[in-house]
Each structure stands twice: as structure tokens, then as C-alpha cells.
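Take a look at the following structure, please.
Every protein chain but one is kept in place in this view of the complex.
This part shows chain A:
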Amino acid sequence: MVKVTKLVTSRPIVVFCVLGFLVTILGCISTSNWLTTTESLINDVASFTGDLRSSLVSEFENIGKFSYPKTNLSTIGLATVIDSSYLTNNDTGFTNIQTQIAPLLFEAYSTIPQVSQVSYISRDGFLFSYIRADIDTSVAVYANSSSSSSGGDYTWYTQTVDQITGRLNGNATKSQPLDVTHTDWFQAAQRNNYTTAFLGTSLGGGDNETLIQSAVSLFSKKGVVLLGFSVKSLTDVLSRLSLHGEEFYMWTKDGTVLVRQGSLNASLFISNGSICFGGRESKSVRSQCIPENCSSSGYEVEIKRSKFQAFCSHLEVSGVPLRYTVMFPNDGGATRIKHQAKKALYQFFVVTIFVAFGWPVWFVWFMVRATRREMHMRATLINQMEATQQAERKSMNKSQAFARASHDIRGSLAGIKGLIDLCRDNVHPGSDLDTNLKQMNVCAKDLLALLNSVLDMSKIESGKMQLDEEEFNLAKLVEDVIDFYHPVAMKKGVDVVLDPHDGSIFKFSNVRGDSGKLKQILNNLVSNAVKFTVDGHISIRAWAQRPGSKSSVVLASDPQGVVSKFFKCMFCKSTDQTEISNSIRNNANTMEFVFEVDDTGKGIPMEMRKSVFENYVQVRETAQGQQGTGLGLGIVQSLVRLMGGEIRITDKAMGEKGTCFQFNVLLTTLESPVSDMKVRQDIEAGGDHISTPNLGLTVNTSLGGGSMNIRNLSPRFNNCLTSSPKQECSRVVLLLKNEERRRVTEKHIKNLGIKVTVVEKWEHLSYALERIFGFSPQSSMGRAECSLSCPSARELPLIGMDGIDSRSQLPKRRSNSFNAVVLLVIDTKTGPFLELYNVVKQFRRGLHHGITCKVVWLNESSTRVSERGDISCSGPLHGSRLTEVLKMLPEFGGTGLKETSTELQRESLLRHSFVADTSPKHKLQEEGPSSGFNKELGKTIMAPTASESETWFKSVRTGRNPIGNPEEEQGTSMPSNDEFLRGKRVLVVDDCRITIKVATGRLTKMGVSEVKPCYSGKEAVRLVTEWLTQREQQGSVNRLPFDYIFMDCQMPEMDGYEATREIRKVEKSSGAHIPIIAVSGHDPGSREAREAIQAGMDGFLEKEMKQDQLANVIREVESKMNAQATL
């Protein structure tokens, strides 16, 4: 269709001609066809007409020939009869005639058909004649005197005749006589006894009508017999013939027109025996004469403007020669058809031509119009598409510009924050200015957070979000998040509980992944939970599992779609991300971590569950009075998917309030899950100490809290702890306000293998204590010991008893090393402090000497507690704090044995609680580049940035718990940044002199003794190579030529990556490794940074070379080097 249109439009005239030609040809064919048909039709009609004419003519002839053929004979017969009677008597007188001939005449008169006059005329002029005057009357005309004899007295009489008898009756009347004997016909008949026929008037009668008369002379020549027939009867017959518009004329030779029939009203005359039309004298009308001989083919005449075809012939009637002509009008019959056919042909031609030209014109016009319309539409479409593309481009540019702008804003904000920090250093702490600055800092942080969420959104939208992988402590992270929200939640009366589930989170807590984004996810979910929960609790469950099997089961809870959804979400991301997550999946060290944030808030209606993950959607009913952009969960979902997981809202059991968000992420663990062997080795090697440097305690000092972590011990190990039936077991008594926390804490401690007693109400505390230890304030001491040494005697369910088989592995030598401890954990919110304290005091007093009782007060001011010699803990009791508390138990290396050490113990915990109080804010602030370094140093205890107090705390801890080793203790005297690089020698490679100059300045400031500038990659390689060969020659020197090389990435000729590769190649032979730090204008997380690491560089630094960043990178590199060296 399109092609046709195009063709038509491109050559409209050609197409028009072709179409016109086609139509014309078609028209011609049909016309010729039609013409032939018409022709044959005309021929047929013509032949019919011819037949008709000839039949008509023959009809005339027949009438002439057969109507009056016998008149002659009758006349002759009559003459013979009269002759014979004449012969017999010779009398020729009138009497004789009257008596003898008259009856004969009458006889003939009455017998001969159609005869209208029978006469006998004698030579003398006697006459007797019967004439039919009317149809029923006949007259006789007679002359009784001779015309010759009586000279002038020749009279004719007319007398009526009796029709039957023929006798004369009535009166005879005289009538005008005719000189009959001298007429031509009488003479002609007399002369040769011959018959003759003529046309003449009748002899008598009424009206002297014209008769065809036949005269026969008697043989004796005495007279003539005359029979007359009426012409009228002939003409009547002829007239009766049906003529279809033809003209019929009949006339005698002498010019008497006998018959004139037809509609034509023209004047006519007979000249010379032929008929002529038109006025004889008039000059205006030319007379038309039809020639005599025109019988065979018609003769065309035009009379009064109408054409006629004339046929003429002779006709002899009773011996009288007559002529007639038949004229057929030319416009009838075939001619008319011919005419009409011609007319129709013309019409047909006109129509054909009209169609032949009109239709193509219309067609072409229509096509052209259609094409024009289509072109118009296409043009519009193209315009629209361009507009769309432009809009898309604009939008893209806008988002890019937006991202860039946000980036810049973030930079500025970072600057502001830095400046605020700088200002705060110079401000007297506690002053108004300091407070204001603090608030400014908070505002800037909020602004930054807001900006980050917007930036995240735009990053996710543009698909540029990438994971920033680093090593971090997962358990710590989760705890941090909870601790951060705990105070806020507690204000509303909502407890935030960390539920370690099976403790696997502690087992695999050192992981590699994007801690920032994970934290963002958790922060978002927990803050939402806190926001929407009015009472009850929020519990955060976390556990690790093997990826794959179980996870998909967990995810597949809504039956059909989840697997596909999972795949979909895998594939809807860009391919490299899919590859990443696949590779994560395939990695043996990959663990799947499942988190659940479970609150008892309002909950999300079923129908809203899907849409809450969409951007800018908030649940209306619950959003009242709450703020936010509605971006949170959308970002969370994107982030979770980015980490190869899925987030959803799980169904809670009937009757339970609130919402439970569950999500899983894939992270790489740094320790292999099958480390039991190692654990055991460690235990054996560790001698007296259960907790080994590698496994037992991890102090992560980077986060400023100095919080400690007991990683969950392997189950077997746990059993070991509770294994010895003879050993006095420690016991924990929990009096906690929140039910969920009670449950979780109890379960956790049970899992660790410690016996737990949970008391729900403070009033029950003393009773419970009594039941457990056989102690009542009033009772004796003796029973307590008994009950403690044989715990199973009591009806209380005891934990860990089912693991007897595995207990044999416990090193027996430990059994005497410590005494049992009773640990009371009491939440002061459960009841009045003093009452509680009294109960505890009573209990203490009644205890057996060998049993130590320790009390941890929750939510109580430290001063009030400490003056009573107990420990306070104000943070939420979970995670590291719980571990810390539990560490007081001898099973975990707690120092319960000597009273002297309790003071220290107490102080350390006090310290801890203080730090825990303030830690959340610090944690967020200090979540900086330093964390990477610190995590790297995970197994060492010391923090380079450790504050004085922490150092103090550390020394206390290490004093009692010989956890650290001597090398690590050196870390306490970490130099400050200013002196950080004292005495080091550095090579700075950059093609830009200014950068080198600045770097030199900075490094010198940091104490570097020698900065060697180098302006190209090649030169750097050359320098290193030179030195290495020198060293080889000298052999002994083991000192590196430069302690560090700062390498610009982008340089002409040989760029940083290539130079690094070259240097690494050169080094290989000598076994040296000079740390090379990449310096680039790009972000640390960018592609260039990864490329740099791939090229063999050890660290990555931004071009500005900020002092603290520089220091951090150096530390990181150092630690890596050390790690490699120790390996």
C-alpha cells in the first residue's frame, strides 16, 4: 500500500496517463463489442422490416389479383349468354331488351359478387342497367329510345327495382343521359369484340361513384355488356390492412388518386404516371417524384423533413392498370435503432471518457492526499520522537548535573563539618559556642543524610550504585544500629532487642561487604520500626546460613512467584552486578545473612505491602504526623537487591501486632565456617585461657566505644563449659522488665551453656533466689552450698544436661581454677531500687563463702550503684554488653576468684557503661576511613587513635587478661599524624610539578626526611631498577630505597599503573616490595581505584592528599605489609 502510494505520489502524471489509457482501452473493447451486437441487431431488425414490407406488397398484389380476377370472365360469360339469346330472336328493340335481356342482367346482378352495376348498352343506344344505389336498394337505368334515331330525344330513365324479382316498380325518373355509345371504351369494345376495362363513374344511381368497369362487346356487335365494381370496396379492403406508420398511395395511370392513406399531410400530384409530393407550382418546396421503377429497392424521399423509403409497383385490378407506392418512414425500424445506437454510443463515449479521466484523477488525488497526510504524520512523529529524546537527554543531563551538584554540596558540607570540628578544637569545651557548634554539626549531618538519600536515589536510578566492599564486624554493626536507636525508643517506652537467634551472627561476624549500605538498610528499617511502634518492643533478629537452599525456601513463602522474582531481581540489574552476585554465591566463603526487624507497631495493611517498597509511597493511615520523603524503603529494597538479597514483609502469626521486615544479604565471611579444628587447637594451646587471641575476644577499638565481643563459641565448646557435673556452675538470674528481652537474653545465655533463671516481677525475686539456692533471708547458709554443688537435685530444669557425651573433652585441669558465681542482672525499672537492693543484700549475706555474687544493675545511675559496690550498665543488655557482663563468669575467664580484683572489674565495667552511654554519637562520626584500617587490625587490640581513657581501659584489661601480645602493646604509643612519617624516605612520582611540590611540603611536615621528586613513570622505574641492582651488588643492605612511593595514576608516556607493574616486575627478582600508593583525582571507590589496586599498588589516595587520609592510607599499607610479613 505504502509502495503504491509512494509510486503514485512520485509520478502522478504518469500514473494518471497509464490509468487513463487502461480505462480507455477497456471502454473501447466494450464499445466495439456493443457496436457489433447493435449491428447484428440492426441487421436482424432490417431483415424483419424487409420481410414485413415484401409481405405487405404481396398482400396488395394479392388483393389486386385475387379479389377481382373473375370480373372479366363474368362479363364475358354474361355477354355470351346475352349473345345466345340475341341470336335466337333478332329483335333488337327496347322491348326485346326489356323482356329478354333484362332478366339476364338481373340474374347476373344478383349472382356476381360485389358487383354494383350490370348494364347492357346496345349499339343503338338502348340501355338497360341495374345499379346498386344503396346496400338494399337497387335502381334500373334504361334508355328506351335509340340515341341515333330520335335525334335529341334521348332520355334515360331511372326506376327502382324490386330486389328479388328484378321488376321495375315505382316511378321512372328522367336522368341526364350520357353519350355512352361514343365513349372510348364502347368504341374499343365494339371494334374488336374485345373486352376492355376502365375506371369510370357509374351510369346512374345516387352519387355516381367511381367504378372499375369491365365492358365486353357482344359477338354480334349489337351491344356491349358492362359490369362495374365499386372502387370503394377495394379501397376499403386495402384500408383494412394495418399499416405501421407507412404511407400508402394508389393511383391510376391518368392521375386519379384512388387510395391515399397515411398520416402525411403533404400535397401531392401525379405527373407522368408517377407520384410527386410538394406543391406543383410552389418554388419554395421542391417537389419530389418517385420514379416508376422502385419496387426492388427503396427510394429515399424526403417529405416535410421526414425521410421515407418508397417502394412502388404496378397492380392490375380487373384489367385496370393501377400504380401504388408504399413509403416507410425512415425513422422506424432498423434506422431508428441505428440512430438510437449511435446516440447511445456517443453517450457511452462521453461516460467512458469521463470515467477514463475522472477516475484516475480522483485516484491520484486521493493517493497524493493520503501520502501527504502520511508524510505529515511521519513528520509529526519524528518531531515527537526528537522531542522525547531531547526530553530524555535533558532529564539525563539534569540527573547527572543533579548528581554532580549533590556531590559538590556534599563536598561543601564535608568542608563545613570539618571546619566545625576544627573550630571545636579551638573552643573551650562546654562553652556556649561549643554547644552551638555541636548543634551545627548535627544540622550539617542531617543535611548530609538527606542529601545522601537523594543522591542514593539518583544513583540507583542511573544504575551507578556500587558496592563498597570492605571488611567489618557484622555483629558490631548490628549492635551499633540498635544502640543508636535504643535511647530514642526507650523514651517512648519501647525496647529494642537484639536477638542473636542461634548465635551464628557472632560466629561469622567478620565479613567483607558494604558496611555502609548494610547499616543504611538497618538504620532505615529500625528507625521506621521505632517511629511506628508506640508500645511493646522491637526485636532485631540476625542469623547466618548457607546461601542457596534455605534462603530460597525462606524467600519462597509466597508460593509461585518468588523464585522467578528472585531471578528477575537478579536479572533486572545490570549484568555485571548479576555476575558479582553470582560470584558471591559461588564463593565458598559466602554466607547468607538474614535479618528480621520485628516490631509491635501498627503494622502495614496487607494490600499496602507491595507498594511500600515503591518510591515516594507512604502508608497513609500510619503516616499521620510522621515525616519523611517516602524514599526510605525504596532505597532499602534497591540496596538489598544490590547485595544479592531480597526484602519482604513476613506474615506474623494471628493476633500478633506489628510488622516484620525480613531481608537477606550475601556477604563474604573472613573465617571459614569449619574452624572447629582450629578452635580446639587453640583451646589446647591456650592453656588456662579459654579465650584465645584469635577466637575469644575481639576488641574493636576503632568505633570508640572500646566495646568487647565474645564471639559465639562453637556448640561443642559450649557444651564443654557446662560439661563437668562436678564442677560448681555459675548461674545467672535475670530480672528484666521487657518480656521479649527476657526471652531473648535467656535463650542466648542458655545457648552459651549457662544456667539461667528468669524472674518476671521484682516481688518474686527473693522467692526465686530462695528456690534456686535454697536460700531465704531467714534460713541458714548450709543449704546454699548443697544446692549449688548438686544442682540437679532441685526440680528446676537445668540446661545443658543433654550434652553429656561430649563433655569428656573438657580439660579437667580447669575444674578447680575458679569458683561458681551467681550473677544477678536486675533491671531497676522493674521495681523500687531500694527494695531490690535489700533483697540482693540479704541474698549476699546468706551466700556460702565459696560463692561469689555479682550484681549488675541496669538503667541505674552509676554513682548510686557503685557506691554500693555493684556494677551498672545503662545500655541495652545485648551483644557486646551482655558478653561483657557474662565475662564476669568464670566460665568466660572472668575474675571472680579474688575479691581484690573485683574493684578493677567493677571499674572496668563502669568505664564501659560510661562509654556505652555516649558511644552512639561517636560511632557515627567516627565511621570514617579509619575503620578499614582498624578492621584490618582486627586481631590486634590497640587503636591508633585511641583516646587516653581507652588506653587506660585497655591497660586495665590487658593487665588482668593476658590477651594481647607484646607486639600489640606497642600500638599504644602510636605516633600522632605530625610525626607519623618521621625519618621516612619517599619517592613522589607525578608529571605535575605543583603536585610534587605540595606533596613534598605535606610529607615534610609529617616528618619525612627525604622526598625525592620524580617527573615521569619511566624515571621512577629507572630509579627503582637502579637501586635494586645496586643493592644486589652490595648484597647486604636490606633497607628499601624508599619507604613509600606516591604514584600519580595518569601521566604521559608511562602512566602510574604501568610504572607500578614495571616496578613490581623488577622487584620480583629481588624479593623486595616497596609500598606504592596511588594518587589520583578520582574517588577512592571508583574504577580507577580498583584498577590501581589491580596494577599492584598498595593504597589509594585522593589528589588533595589530606593529612589524615594520608596517615590512614599509610597505616593501612603498613598493616598489610605486616600481615604479609607475618605470614
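The rule is short, and it goes like this: a contact is a pair of C-beta atoms (placed from the backbone, for glycine too) under 8 Å apart; a residue touches a chain by one contact, two chains touch by 3 or more; residues count from 1.
Criterion: contacts and distances are computed from a predicted model.
Matching "Auxin-responsive protein", "NADH dehydrogenase subunit 2", "Histidine-containing phosphotransfer protein" or "Metaxin-2" against the UniProt entry of the left-out chain gives the name "Histidine-containing phosphotransfer protein". The residue touching the chain not shown here, chosen from A:93, A:321, A:358 or A:415, is A:415. For the chain left out of this panel, the touching residue among A:201, A:1050, A:1086 or A:1122 is A:1050.
Considering A:373, A:1005, A:1065 or A:1087, the position touching the chain not shown turns out to be A:1005 (whole complex).
Residue-wise, the contact with the chain that is not shown comes from A:1106, picked out of A:253, A:609, A:1090 or A:1106.
In the full complex, chain A contacts the hidden chain through residues 415, 418-419, 422-423, 990-995, 997-998, 1001-1002, 1004-1005, 1048, 1050, 1052, 1081, 1103-1104, 1106-1107.
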